[in-house]
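Structure first, commentary second.
With one protein chain held back, the other chains of the complex are shown just where they sit.
What follows is chain A.
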Amino acid sequence: MPSTMSAAFRASIPVMFGYVPLGMAFGILFQNLGYEWFYAPLMGLTVYAGAAQFMAVGLLAAQASLFEVAVSTFILNSRHMFFGVSLLGRYRAKGLKKLYLIFGLTDETYSLITSTHAPEGHDEQDYYLALTALNQSYWVTGCALGALFGANVEFDTTGMDFALTALFMVLMIEQWKKLREPYPFVVALICGLVALLLFKEQMLLVSIALSITLLLFRNRTTQVMS
């Protein structure tokens, strides 16, 4: 029987292939600011938000005010508010463990937690913790490698982060196999395309909010009809 850790590692390998090159890209960009290299992995450790860290490089370069930093970070990450709504029943851990699970809730961690399971007979919460910690370790490693070695890396990683796109695709198929109901997929596809056309920069936030509204609307109408 596979252990919790090895099952989590296996499930998270695609995230490793996405996070390491993306973290490296961040580390290389961060080095242009002129700080010591170790601040890049420190940021991955404490802030741990991909898009927000890239945004921060620009804010740091412009010496933005802390208020501006707080507001832009909050807006950029506000889509994460919706993730938790569908995890209330799953996150049963308590105390610090639960706080860490919430702290480490990235798009990719959310995807793995909602689409994969702990091996038979193993604690689901430990599996979630292992996934969350492994994913963050890949990101921090990438940040450190990029900041330390920067442009000296011989191996061309261009395109490697496509692993995340492929991972989302595979997990979407897995969700389909589990649910076998077209409604949420069709709703998301339409909301996503509309949001892409109208609000490209805030595409995820807008399309997630719109999809939830339509899902709830359908729940209401089926209740009224039955």
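FYI, a contact is a pair of C-beta atoms (placed from the backbone, for glycine too) under 8 Å apart; a residue touches a chain by one contact, two chains touch by 3 or more; residues count from 1.
Definition applied: contacts and distances are computed from a predicted model.
Chemist: Looking only at the UniProt record of the hidden chain, which name from "Aspartate carbamoyltransferase", "Tryptophan synthase beta chain", "Branched-chain amino acid transporter" or "Heme exporter protein C" is the right one?
Modeler: The correct option from "Aspartate carbamoyltransferase", "Tryptophan synthase beta chain", "Branched-chain amino acid transporter" or "Heme exporter protein C" is "Branched-chain amino acid transporter", the UniProt name of the unshown chain.
Chemist: Spell out the interface residues on chain A facing the chain that's missing from view.
Modeler: Residues 10-11, 13-14, 17, 35, 39, 42-43, 46-49, 52, 56, 59-60, 63, 66, 69-70, 73-74, 77-91, 98, 102-103, 105, 107, 110-111, 114-115, 156, 158-160, 162-176, 179, 183-185, 187-189, 191-193, 196, 200, 203-204, 207-208, 211-212, 215-216, 219 of chain A touch the chain that is not shown.
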